[in-house]
Structure formats: C-alpha cells, structure tokens
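What you see is part of a larger complex, with each chain still in position.
We call the chains A and B, going by the order they appear; numbering starts again at 1 in every chain.
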Amino acid sequence: MKKIDAVIRPEKLEPVREALAEIGIMGMTVSAVSGRGRQMGITLQWRAGEYKVDLLPKVKLEVVVIDEDVSRAVHTIRNKARTGERGDGKIFVIPVEDAIRISNGDNGDDAI
Amino acid sequence: MINAGDTVWILISTALVMLMTPGLALFYGGMVRQKNILSTLMMSFAMLGVIGVLWAVYGYSLSFGGDLGNFIGDLKFLGLMGVGEEPSGLYATSVPHLAFMAFQGMFAIITVALWTGGVVERMKFSAFLLFAVLWFTLVYCPVAHWVWGNGGWLADLGALDFAGGTVVHINAGMTALALAFLLKPRKGFREGMPMEPGNIPLVMLGAGILWFGWFGFNAGSSLAADGLAANAFVATNLSAAAGAATWMILGWIYRRPSALGVATGAIAGLVGITPAAGFVHPMAAIPIGIGASVIGYYCILWRTKKGIDESLDVWAVHGMGGVWGALATGIFATATVGGVDGLLWGGGMQFLKQIVGVVSVGAFAFAATWVLGKLVDRVVGLRVESHEEEVGLDISQHGERAYGGVLP
C-alpha cells in the first residue's frame, strides 16, 4: 500500500475527484492547505497599494491505494490537475505499512 | 407645508431603504461560494456609489421630472435643480422635496443591486458596471416614470403599485432572468457540481436587515406618518411572517425545515406585499405572503429542473413574487384602505389594469435587458475567463480574498 499525497490547485479538486471515481478509486481524504514553491506568491489589494502573500491556497489529497494502483492513480491526478503553469503542484508517494477499516476491522489491502 | 413628523418618517425610511442594499449584499454574499463572496458584495456596494451619484445627477429627473410622452421624465431636475428644502408640490407635499428625492433614490439603487443575484460568480465586473449604468438609465428610470411619475402611462391608467412590486421586483426579476440566459450557467452547474452557500449566518443576517429595512420601503411609501403607514407596516410584517412560515413548512414536507428556506420565504412574503401594502387590509397579507412563498418555491424547483442558472433566484422570488403581488393587489385591494376595490370587492377592471402593469413592465425589462446585454457583451464581454471563474471572482476581479491569513 502507498499513500499518495497530492498538492493541487483548489479549482482542480473537482475534476480530479471525478476522474479518480471513474477509475474506481473512491477513498480519499482532502484538506485545505497553503503552499509555497516555484510559483510566485500572489499580490493582493490593500485600501491603497498592495501587498504580497507568499503562501497560496492549495488542496491536499491523500489517497491510499494498493501497490498496483499507484501509477494509475498518479497518472490520473497528474492529467486532471495539470494546467502546465507553475503552481500546478506535486505528488508524493509514501509507504504505508498497514490499513484498518474502523467499521468492520478489515485490514491490509482489504481495508482500502 | 412641511410636517416634522412626516419628514422624520421619510428621512428614517430613506435610511432604512439605504441599509437594505448592504443587507442584500450579505444576503447574496453568504449564498455564493466563499471564493466569490467579495465580488458579490461589491456588486451591491458599487451601486450605492455609482447609482447614488447618477440618481442625483439625472436619474431623479428622468423618473420624476416633467413628462415626455408618458414614457419618461424630462431634464428639469437635472443636477437637483429646483429640488430643495421646500416640498415638491406634486409628490409628498408635506416633506422637503430633497427628502422625497433621496427616498426614491434608494429604490433605484436596490433595484439594480437586486438583479445582481442572477449574475453572480461569473459576470465580469467591468461589464457589470457598464450594463448597470445603461440599465439604470434606460430601464429603471422609464419604468419608475411609467408607474410613479406624474404623467406616466401606467399611473394614468391606474395600475396600482404601492411600493414597487412592478418597478422594483418584476423589473429586477425579469432582468436577472434575461441576464442568466445571456451569461449561461456557471461552470459545473449543469454537471451538478455543488454550489454550496459559503456563509449562511450572513444570509440570515442579511434577511433580518432586509426585513427591518422593508418597513421603510413599504410603510415609508405612505409618504406620511399616518394610519396608512401603520396599515402598510402591519401588512408588511404579516406577509413576511406568513411567507417565512410557509416556506419552512414546504421545506419540511419535502425534507427539512431549513434556515435558508425561512430566510427566502420571508423575502418572498415581503416582495408579495410590496405593491399591496397600502391598498389591502392587513389580514390580506397572510394569503399574499403564503402565495408568494408557494410560487417562489415551485418556481425555483422548476428553473433548477430546467437547468437555468438564475443563480440566486431573483426571477423566482422577486420576479414571480412581484407578479403575484401585483395581481394580488388587484384581487385584495379594498376601497376602505387605499380607495380602490379589487376583484374580491367587485373591482374587476382594477385586476385587468394590474395585468397590464405586470405584462408591460416584465416584457420591457426582459427585452431591454436582452438588447443591452448583447451590446455590452459585444463591447467588453459579459463573462470572466474560464480560469478566472475557477479561481474565483474575488481574486480575479478584485484582487482580494475574504478571509485572509493562512492560519486562524
């Protein structure tokens, strides 16, 4: 099992979510985060003049999948989250040793 | 001669109606997704600025100046010329002319703000401003003249509109509908993407402020602190109450009594009673409020099913609620309150006149909006770019975000 951590643009959550469902990956956990990377910060307005904000709103998706699904999942996310501009975000793959479904106690790959 | 009591009443009513625009801004702003709340607020606030100035410069004159062909006012009050501390002689003869002018101005502002509910989350701000100025000049001012101006053709005909059922609500509702067609649905709307209201407590606050301000809107339209004002006041409150309770029950029948529903029902009730408040017995406000809620509820269901993204239901609640209110005025009006009898008391002619008012204002608003909207689309484009819509209009149109700071 692997956990795929994908940090994407908030407006891309919708298409990614749908595309994952289409390839049968339903389980996912989403959180609102802020990120900094190669993308420049954003310039916002004050009453007069402006100021720069470094950390931009992003969405973090955590998707735990069985080993065989990793590349499919990564692919799907990449395709749907991509604009080609800086700031599209990144995908990290992290090992998971075990998974347990709370409701019925399934564990290992069964729990995914 | 100026009467101090009447003057206070108009001044405070003017202030109340002014407050309705920020109230409406919150009512609408809380209903859109968080990324668009400021852009939604801005549409209303910008009108307080822009229309606020234009009304004094020429709008009042076009609406209430001398008559040109029963269609529009002339320029005799341009730049408030001749609008002073003395009463006007024609309108509201016991209060300063300036006070009457200001009172009417607040109606113009909120009418424009009202139809913004149909265009939120996707209309370009520059296009909005341009369209709003054109619409105010070429739609609002004429229609106000028709109905309330000395010499206006609907006034001459005797179509009744106590506080703006046609001028404000039908007008705004049909405009919103036409704009919604021109703008097309928001991205994802047809695909069923949830457009979750971002801040319902603000919606409730907005509804509370609107209800409060509406006392100035309707009871202030009596233009004097008299029994008629009290009648309009009570009718207004009863219709709002009946509307709120009705919508709550409708929601319950289908699923749950919702806060958004109660707020919407109250507004529907307030819309329904607007043209009628000074013509009907207060108890007639109960069926009027119930009717407005029922009509609004099913119109929303219908437009959703049809895939029409008239986003915040200006058409359903204000447009159709206004139609109902105008017709209900023709049904429930009683000579003992406002001097005219409706259908119920044998006034069939009055009912026909109301129909004329409804149809002419509704059709004019829709058609004129269509033409002006197409024009503005050609000149600056009505809609933001696709990625601007995705990011949200707060950032893309206004360079701001509502709730700043990464961290609490």
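We adopt the following convention: a residue touches a chain if its C-beta (ideal position, glycine included) is under 8 Å from a C-beta of that chain, and two chains touch if they have at least 3 such contacts.
Computed from a predicted model, the values in this text were never measured in an experiment.
Summed over the whole structure, each shown chain label occurs as follows: A x3, B x3.
Rule of thumb we're sticking to: only the chains that are shown with their structure count from here on.
Per-chain Cα centroids separate subunit A from subunit B by 43 Å.
Those residues of subunit A that touch subunit B in the shared complex are 11, 14, 34, 42-45, 50, 53, 55, 83.
Against subunit A, the residues of subunit B that register as touching in their complex are 188, 193, 387, 390-392, 395, 398-401, 404, 406.
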